[in-house]
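As you look at this complex, bear in mind that one protein chain is not there, while each of the others sits in place.
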């Protein structure tokens, strides 16, 4: 077997050294009731060529985003990732290394994490960031728990336009941990009265911008009200590229900023792995979940990096840890860091600008289709349209015409009366031809 | 521009340090008649995304071998290359390093070359091999020149079934260098009288096995006759995988063995880059063309490797060099070495066996199509069929049916009366479905 | 040469990403345009490639040497798996595309799910958890949901002392009180100790099997039966599944829930800390409470159940994460499963156990085994008794390994052993590699015994860094780069920001 270096002769020699007569002797502690003599009921080993053929066939049954006009967002965004990013993250020394618990032989990963933390802090306008979470949704859940710890309150208020999957994660976590969470109903157009829900029992307010319908939210008034009541503002984003163009949550008073970093450096991957970003104020750092990389010096006084403040973490503090997270999204964070480094502030701003421009163009074109309305006034690269028929049927019809036109709001909000809405995302990958194809197809579908 | 690190500020500072006022001052030696002020008439810089889109569009206009039942050979063979090979050759330290003229910081490349030379020598049954040539055809040309130097004769006899491209390279080189070359006519079936052409004026006999029609050739009698007349036998192969199953030229008396190494480790690449293999006897090594890596010790007595015997080479000997070759096929040789190392003798033999078996199966199936004859009795993984109509039309018709069925002999031998012959190759990549599809399509085409 | 931070060499006016020019239309940002640019310097591609290549060279990796971390299963990561995960049909599809356009992706998830069920002998699996700890959380949530469904508000979770830190952290996160079970003298859990703790308020026990001492819990079935008899559930930490893959099915041991680290047993690469994937297999008793979403196979193809109203008779407890789990890891795990097959996976487990025992047998005369010289599973646990009186600590010993070209083993874990050294070689090492590793450890053990303390106290010497001051890092945390403060009359670098 191509991955197993021991030969039969090796095995025999090793058993002899151990002093047992067969491998079975080493499994002597296994209860007989659970002792299996035969392989499990799965196919036998396959050659690389056969595995490749089988998996390529499965992959061939999916419509890859690059192969069609593509406008799907709602929490995951298709951006162009430079080829060098994937090349670099495949370096053996990054790809096949473990968590950098031994800093002397892990300075590569550690310096990357230090760069990552700095980049995330800069992007979000916050003071510090951790070394990544699983994704935006779990980061949001952790942020709520952190707010509870910081405020010693156990009630979160969640904006109705938080991505429903994020909302579900927060609700589940809160409910399972015995906390309270008040979720407002979704508001595709217009404002919700979140200010009215903030009182002295509230630990935090969770607000997303751009929200799930694409609307930009000014969080400054919410931060002000929250702080007046001793509550924290948790700002959420699902499209990190937006931070290149819109005011960062840190500048609007957010106390914890969490979000999905996939849009920089990482592909769609059918939903994972992604990379959760988590930033906060310096003074809150000891209640932060997740790994942190810090700067220090070695025995010769040279600068070096280590994982630090691990007294927050489960492997040291066990049941007193700030979170149970262990494995995070290291390699996705590396991809993020490299792409972000290539972009720089200038490239990021330009990228964000093009995204916005493409969204504005597309919104105008789709809004001109008879019967179709664009709901948003202010948005970044995603917006919501209302069509005459059922959105999920229209999306299926568009797919048959070779256009992946967005996400029906009803898929995210089943049974909430949002059956005519489509969330539409535009990025730098869309061409004039893509937009024209969408308009043509949509005209046919709603016409 | 993403590949140019200098900023305008950098450029200004550098010009100041140099003490000139503009970049033009540095081009002062350029005659005014050739001085260009504007960029050339080519498009302006494009983003990575645009370049990728443009080239992907061109790539999409070609029928990739993996996408169809594929039976094309005639000098280039599609084998399954393990994914680890391409991963490893893309390691920065291999991909972006220069020729290992500075051995202290090139031991990686040098040790690989030493392993490569040993593998090639073992495979061909020869004593020594060089560090690669451009491809099999140019290696054959160099072999003939080397034979001339060794024998101080200037006439080569070339078997009719040498791949016509190889023949053309030899003829061109000989003719341009003022040497003589006698080429026999092609003989798809049966034997040619090459023994009768060998006399005391001949420097070498060039024989390919498996030959271009797929026939296996016993070279021992030719070697014997050649040696009796003071001539050398140059053995050529175009399918290196054949050496896993058939008797190596070294065991049949060849003096120089050359061939194409693409089949191990390297893709089809529309004809290049490939890797020429070149092996010979130890006593001839000082007349060998190309780079050689040798073992030595460093100042502390540790084993190390260096490029050696460079007094044969152009950068030292200039017009007295054994060849003008400089850049060779280093990275392709690396791919060969890694794949060969993964295979080992056992894997190579198994690979060759499957190739042969698949060819036998296919030959029997195609031979059973009414009107179709298989010409070969002994072959490795390629054979020749005779069909009722014009081969080149049949191949086009098969292509329209989605089968790449081989190479019309007339494409290689135009105007030589071989219009009904198709060279058909089978390898381990072919499945039962592939073979059935070929038979069905061929029945329709010739039916 | 030292490698600077990007913030020290990058420039704010440089970008390594060219984008196309186009006609601009008026922005529609509602007044929320960013007012100040972030301090994010850019590097051109040549600079960025060199920077990250050079950083990478400061890392140890499984591709560069044996990685003997116990409980972490650092095995070879096949390159085919990386290639497959990058097929556009897997890597370039969106989680919210119409299901009609992702049938192959759903089939892939189904394939992995079915494989895990067969390998564990469990009837259900939740695929969405994103790592082992997330899987633990998922499994414990399912237990909590099942208890609730029968109106049973239990408040205690039993955890052995030798457990991974994630176990008590997970239980605590869900509001459970953690009670510790001491280890038996032989390193395993005493069923009587468990029974003694099994009060009516015990919700579950969290056991690792094989345990973190590298031993198979030989009384596990008795424990499981006692737990079930007490109305509690048996959560199994699956971190060490590699030892028994294809030989023992957790379902046959009475396990109710177990997470599987695809990044350990199924060889998806660790990537310097992640991503992983932690699917959780569930027993009959818990299956109905599995979280959303899941894949179902029907006559018209595959479908995704994303909402409770499509859940049929099930009572999903909620959602662990956005979308459907770590697809990229599923593809790699599928490739690994298919490549090994039923026979190869069993062989892998056997070779892993064989390798650990070979190391044990080859070092037992020089290093000390806390639980005696008896067979272990895929990892072997030493303690620091053999270093008594040498002045060398477990930490010193481990750091000295770096100078010999090896990554240290897991140290000071499990906590039940003094100065623990936990070594897991995995099945991917050749005998020659194991022999060299053994020879190195023997050499170090003898050096310690001979009193060559210099070789240990100062180690590592031949690494990119000497020992780092972790105390300083924690006491004066510097968690991000900041522009240095202006010094003297000259304007500081980037002070304009």
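For reference, chains read A, B and C in written order, and residue numbers begin at 1 within each chain.
In this text, contacts are C-beta pairs under 8 Å (C-beta built on N, C-alpha and C of every residue); 3 or more make two chains touch, one makes a residue touch a chain.
All of these numbers come straight from a predicted model, not from anything done at the bench.
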Remark   = Whole complex considered, the hidden chain contacts A, B, C
Key: Residue among B:66, B:189, B:368 or B:436 touching the omitted chain   = B:66
Remark   = From B:150, B:183, B:354 or B:375, the answer for touching the chain not displayed is B:354
Note = Residue list for chain A contacting the dropped chain reads 1-5, 7, 45-50, 82-84, 86-87, 92
Remark   = Residues of chain C touching the missing chain are 1, 9, 44-47, 49-50, 53-54, 57, 63-65, 75-76, 78-79, 404-405, 428-430, 432-433
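Assume only the chains that are shown with their structure count from here on.
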Inquiry  = So the centre of each chain is just the mean of its C-alpha atoms; given that, what is the distance between chain A and chain B in Å?
reply    = 47
Ask   = Which residue numbers or ranges of chain A touch two or more of the other chains?
value = 2, 48, 52, 82, 87, 90-92, 342, 428
Request  = Specify, in ascending order, the residues of chain C that touch 2 or more different other chains.
outcome  = 11, 13-17, 19-20, 43-45, 49, 53, 78, 80, 82-83
